[in-house]
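Note that one protein chain is taken out, while the other chains of the complex remain in position.
Let's look at subunit A:
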Amino acid sequence: MRGERSDMSEDEDGGRGGAGGGDGAGDGGTDTPVPFSDQVLENVLENVLQFLSSPQDRNAASLVCLPWYRAEAQTRRELFIGNCYAVSPRRATERFRRIRAVVLKGKPRFADFNLVPNNWGAHFQPWVSAMAAAYPWLEKLCLKRMSVADSDLSLLAHSFPNFKELSLICCEGFSTAGLAVIAEKCRHLRVLDLIEDYLEGEEDETVDWVSRFPETTTSLESLGFDCVGSAVNFEALEALVARSPALRRLRVNHHVSVEQLCRLMARAPQLTHLGTGSFGSAAAPLLQGGGCSVVDLARTFAAFKSLVCLSGFRDVAPHCLPAIYPVCANLTSLNFSFANITAEELKPVIRHCHNLQNFWVLDAVRDEGLQAVAATCKDLRELRVFPLDPTEDSEGFVSNVGLVAISQGCRKLRSILYFCQQMTNAAVVTMSKNCQDLVVFRLCIMGRRRPDHRTGEPMDEGFGAIVKNCKKLRRLAISGLLTDKAFAYIGKYGKLVRTLSVAFAGDTDLGLRYVLEGCTQLQKLEIRDSPFGDSALLSGLHRYYNMRFVWMSSCKLSLRGCKEVAQRLPRLVVEVIRDRDEDDDDEGVQKLYMYRSLAGSRNDAPSFVEIL
């Protein structure tokens, strides 16, 4: 699970654009000779500043004066770029000369839901080229929603002799061939984490990348490939695990059967994080015979003294579940979100999980399952309930009952993502009162514009209570039937909200105005299918330079309004995205994506993107 990658989560990231923040002093690239006393001061500063790690602190330090700016630039080791188009690779690498780790994010989040056409951009290529030249000592790279080609991975593997950690999250464009080069050339590789990526050519010939790791003892600490659709060479994998004594995290894909998993586990009892792959029998699911002995499997698990995180369970055979009982008490993180299990199958497992802090599950466990969670997991911090059948008219398996139960049992809850068909205001209000530590509240009522099913009222009061009572709230996603009143609440009370996701909500432009005027910390705003028009858009001119991006699709925007924004804010890139070059050149703007940038209009925009 992604617990450890908290810097990649949408809720807590490095603040305003790592490179873009403190650049007021202009390009620090050219070095004029510095007087001796100033040099001493800079050396002192460097020695002090090297202890600053948070990007916000560093950005602030860099704004003090030019020596501080230079010293900070020399001592920054980790570069966080929240929007790859906010700054050019050249500018970033010229300012920061000694970077060892880079975090780079690309496409807007709504790309995950097919709202951004293919080939929109976020190419890794210009970045890897610039970094290959500027950062030969690069060790870590984390990419999110970037388009990464095999050639990019090859360049990476050949350019950074000390490269240690690669994390690719929600990326696409590369294949097993790219992975093979990484495995083969990055001899000091410690981390290779592939999380929800889309690999190319999975149906065609795939490359046996696992065999390409060094044949000697490796320094691998973490290997995660649960998103790789093609099977890997199991013998090679087993041998790799056997010669990787530092391995602590292993996440295999669903092609690895539970019998094979047993063999892997036997080689690596020191694992702390395990992604179990299918956790089903190699034999065809409906024909019994062959398969794992639950007792053996349980014994294997019992040997795992350090296991804290379990995931996988893609094709879980329910009779195998009891095998994990021995480790449940130590688990802090459990991901059942691909396991189609019932409440009855969940209860005996969850009953043991007293220390659970992160729990992801399918709504197939129903309210009853959630009640069981609430009864045991008193330390729960993060809960995600995903829908088994992600359509609007599916049967609702979880409801206000489950939400209330969780709020009563898990008082320390900080983050919740909850998919349901319908909800009541009362339940949401109850949660707002019980879970005062909430930082992330994402409620997705799948039925669009559905009111409180008990009172018939809009869901305004529920979300209003959340923003009012949860004083630490930073991220909010709203749904259901919502009027402008909900937005008024958010604008009034959501003073710490940084990320807001809106879908099928609101009545008039006032709604958006309330948010733009009230939410002073707003960084990321994504709106779809809501009736907000140009005048609302223009009411936020004072905010857009302080935000990372705004996404608005299927709203009531027109070209004229968007053009005016582009004109009034020259450092804002305003992209109008069309679905496949629509012929109808009407004034309406279907998709707007705008973001502050020091780089100006990007030169890699495809034909369906118009930059105003």
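One rule holds for everything that comes next: contacts are C-beta pairs under 8 Å (C-beta built on N, C-alpha and C of every residue); 3 or more make two chains touch, one makes a residue touch a chain; residues count from 1.
Assume contacts and distances are computed from a predicted model.
**Student:** Name the absent chain by its UniProt protein name; which of "G patch domain-containing protein TGH", "Auxin-responsive protein", "Translation initiation factor eIF2B subunit delta" or "AP complex subunit sigma" is it?
**Tutor:** From the listed options "G patch domain-containing protein TGH", "Auxin-responsive protein", "Translation initiation factor eIF2B subunit delta" or "AP complex subunit sigma", the omitted chain resolves to "Auxin-responsive protein".
**Student:** If the hidden chain were put back, which of A:Asp57, A:Glu94, A:Glu139 or A:Glu196 would touch it?
**Tutor:** Counting the whole complex, the residue in contact with the absent chain is A:Glu196.
**Student:** So which of A:Pro67, A:Pro269 or A:Pro531 would be touching the chain we can't see?
**Tutor:** Of the candidates A:Pro67, A:Pro269 or A:Pro531, A:Pro531 is in touch with the missing chain.
**Student:** For review purposes, identify every residue of subunit A that touches the missing chain, sorted by number.
**Tutor:** Touch set of subunit A with respect to the missing chain: 110, 112-115, 117-119, 170, 172-173, 196, 198-204, 227, 254, 284-289, 314-315, 337-338, 386-388, 390-393, 419, 444, 446, 448-449, 501, 503-504, 507, 528-531, 554-556, 579-581, 590, 606, 608.
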